[in-house]
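Removed from the display is one protein chain of the complex; every other protein chain stays in position.
As written, the chain order gives the labels A and B, with residue 1 at the start of each chain.
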Amino acid sequence: MAQVFHRSANVLARASIVGGGLVAIAIVTIASVIYRSPVLTQVNIAKAQPVPFSHQRHVGGNGIDCRYCHTSVEKSGVANVPPTETCMTCHSQILTDSEMLQPVHESWKTGKPLEWTRVYDLPDFVYFDHSIHVAKGVGCTTCHGEIQKMPLTWKAKTLHMAWCLECHRAPQKFLRPKDKVFDVDWKPAADKSERLEAGLKLVEEYNVNVEQLTNCSICHR
Amino acid sequence: MSAETKNIPPALQVVAPLAQPGHNYESISRAISDVILEKPMPKPWYATIAIGLSLLGILGASSAYLFWEGLGLWGINNPVGWGFAIVNLVWWIGIGHAGTLISAILLLFNQDWRTAINRFAEAMTLFAVMCAGIFPLLHVGRPWAIFFIFPLPNTMSLWPQFRSPLLWDVFAISTYFTVSLLFWYTGLIPDLATLRDRSKKGIGRMIYGIFALGWRGSARHWYRYEMAYLLLGGMSAPLVVSVHTIVSFDFAVSVIPGWHTTIFPPYFVAGAIYSGFAMVLTIMIPVRIWFGMTDFITTRHMDNMAKVMLATGLVVFYGYCCEAFYAWYSGSDYERFMMLNRATGPYAWAYVCLLLCNAVSPQFLWFKWVRTNPLPLFLLTIVVNIGMWLERYVIVVTSLTRDYLPSAWGEYAGTIFDWAAYVGSIGLFLFMLSLFVKFLPMITIFELRVQQHQIDNGEIR
Partner (left out) sequence: MSPNDLDNILTDREAPASMSEHQDVNYWRHANEFNGAVTIDDEKHREFDADDPENLDHAGRRNFMKVMGASMMLAGLTSCARQPEEKIVPYVKPPEHSVPGRFQYYASAVSLSGYAMGVVATSYEGRPTKIEGLKEHPASLGSTDATAQASILDLYSPDRQESISHAGNLATWNQLVADIARAVGEIDTVDGAGLTVLTETTTSPTVQGLMAQLQQQFPEMKWREHDPMGNNNARMGALQAFGRITATKIDFLKAKIILSLDANFLNEGPAHVRYARDFAVTRSAEANADAPDYVAREHFAHDEMSRLYVAECSPTLTGAAADHLMGLRYGHVEALARVVASRVGVANVTADPEKVAALDGAWIDALVDDLTHHKGHAVVVAGEAQPPVVHALAHAINGILGAVESGLVTYIDSPEADATDQQGSLRRLVDDLNNEQVKLLVILGGNPVYNAPGSIDMAAALNKVPLRLHLTPEYNETSELCHWVVPESHALEAWGDLRAYDGTHSIIQPLIRPLYSSRTASQILSLVLGEDATTTDYDLVRRRFSGLYGAESEAKWKKALSQGFVEGTTFAPVSVSYRGSIPAETAAVPTEGLELIFRMDPTIGDGRHASNGWLQELPKPLTNLTWDNALHIHPTTAMKYELEQEDVVILKVGEHEVRAPVMLMFGHPQGVATLHLGYGRQVAGYIAKDRGFNAYTLRDESSPWCINEGVTLKKTSSTYLLARTEEHNNIEKSLQTQAQKAEDRHLIRSGTLSHYKEEPDFAQRLGHHAPERENTLYNPDEKDYAGLSWGMTIDLNRCNGCSVCTIACQAENNIPIVGKAEVAKGREMHWIRVDRYYKGDMYNDTVESAHQPVPCMQCENAPCEPVCPVGGTMHSKEGLNDMIYNRCVGTRYCANNCPYKVRRFNFFHYQIREGQDAPQLKMMRNPNVTVRSRGVMEKCTYCVQRINRARIDAKVAAAKIGSDVTAIPDGTLVTACQAACPSQAIDFGNINDASSRVSLRKQNTRDYGLLADIGTRPRTTYLAKLSNPSPALAGADAEAHTAEH
């Protein structure tokens, strides 16, 4: 009696064995790529703000120290987004009638606060503390990227847990001398081994208890 | 013939032939394939699938609401963190043991009476494992995060906790399912080819054709087939033991009196086979009549399976005795109180029933009359199924209600949602079975032909 399938079907059958596997792999890969991409992480995507505040101008240009605005970065878990008052210390003199700064003056007059859009947004079950990181030689730019080159602020890192752990598992790769913590232009030594060596010294010097850094309760409570 | 029977002890005398006389290759093929291709389904089949579907509906609705509201809908609490879900999981996994045992172990011991029942038992195994599979998902507090359990690369750079028995379960059960599926499918290929060739409808031929993978029954095909089948048999043999051993670790690894005991692995495996065979019989006894398979699934099969049940039943009973003995012998107040509480505490009813079902009732299997008569055997298997469910209930619940600190003792009772999930899973089981008998040969056609050949040559009876 007649065959149900033509001979060629055999080829299809064989191909499907390989094909199936490939499709599966493809799906997984694509999914994880998307998951790590700016589409979801928002990395390198500048956020619109009520006032187009430029770190490039203030930090890169005027060379204002981070702590001038982010006052509590050394004392508290939060770095503090400056109150309108801080802006007004200068802008009551400079650019007083600039269109761009209207919202700031508005807020100062009405007492109604500015509403900035959060750029670095950790999940609420993660308890990050600026003061300890700064005290132990983690520089601003290590996490916030080359802030001095950002006309509008964007997220420089994914904030994935894996990213946190890069440092918490091997801080020597990222630590820098204390006096360079707020230095946005600081660059680690070009040579890898040299860099690591310096890092290890700092870990020693800062008395960083590395194994403790991976305790769950260090970040999660 | 009579000459031989004399010097065979009565217990070992065959009660009936493997297949009723008067069959040839053609009649066998027709008898089985016609159920699928020609005959209309018998009325009971419609009843079964109807029940199955409605229960399945209950499962769907109740689980949806469960995901919606939270596990509070169930009876679980502090201290009883595990309830019906785990009981059902273990029960279904246990039931899923008959399949591989028959197909693998009996194959390797080359027990010819497996021929007529292995296809069916394996199918049942797969469905039972599916039923078991739904419970972990219902059971966890945050089902949407359950992927944490699988060792996938992720942006947290975290792996699951490989020391946890629950993780071992994931591997054990998925492996078991995969292998059983392969085994079953491989066995199906020649029959699928038969169906392809016998079916008149184009669509049917097409589908059976695809799954028959171009089987032509050439000598080479057969050679490869036998080889593959034997290999798979060898592979899955250890699984029969491993799976329920690992499931038993969920309890044995813990510190809870009544869980923390070394007898569990063997006693769980025995229990599994026990309940597995019980379930096979429960399903098979009516089905063979509905579909007129009495010629191929004879009293002989029932008798043999009953004997296996008797043996494993006794092992289980031995397990119960061990538990009690260890509790006393340990001298530990926790263990002794656990046993005492089990027998006399608030949940004594469950313990007593379980003893009646699992320790007393199988004793009837000593009687040939029970082993060879469908009705009593059928009822008895039902009792055993219930008993095995109760066993898990007693282990999971009573141990948790009263453990170390009296101040933290509690109570447990399943709610309507617990029951919904349970009967729902039974619905899934019935539904799958109905589909199976509708679309696939419930008995291995080609093996029956081989068997017929052997019978004709008087190699076997």
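Criterion: a residue touches a chain if its C-beta (ideal position, glycine included) is under 8 Å from a C-beta of that chain, and two chains touch if they have at least 3 such contacts.
Because the structure is predicted, anything quoted here is derived from the model rather than measured.
Although one chain is not drawn, the whole complex shows that of B:Phe67, B:Phe325, B:Trp349 or B:Trp366 it is B:Phe67 that touches it.
Of the listed residues B:Ile203, B:Leu375 or B:Leu405, the one in contact with the hidden chain in the full complex is B:Leu405.
Considering the full assembly, A:Leu114 is the residue among A:Val4, A:Leu114 or A:Val184 that touches the omitted chain. For chain B, the residues touching the chain absent from view are 64-65, 67-72, 75-82, 139-149, 158-161, 163-167, 170, 250, 253-256, 333-334, 337, 346, 400, 403-411. On the side of chain A, touch with the chain left out of the figure occurs at residues 31, 34-35, 39-40, 42, 47, 72, 74-78, 80-85, 107-108, 111-118, 121-129, 131-132, 135-136, 178, 206-207, 209, 211-212, 215-218, 220-221.
We adopt the following convention: only the chains that are shown with their structure count from here on.
Between the Cα centres of chain A and chain B there is a gap of 53 Å.
Chain B contributes residues 153-158, 196-197, 205-206, 209, 213-214 to its touches with chain A in the complex. On chain A, the positions that touch chain B within their shared complex are 1, 4-5, 9-10, 13, 32, 35-36, 158, 160-162, 165.
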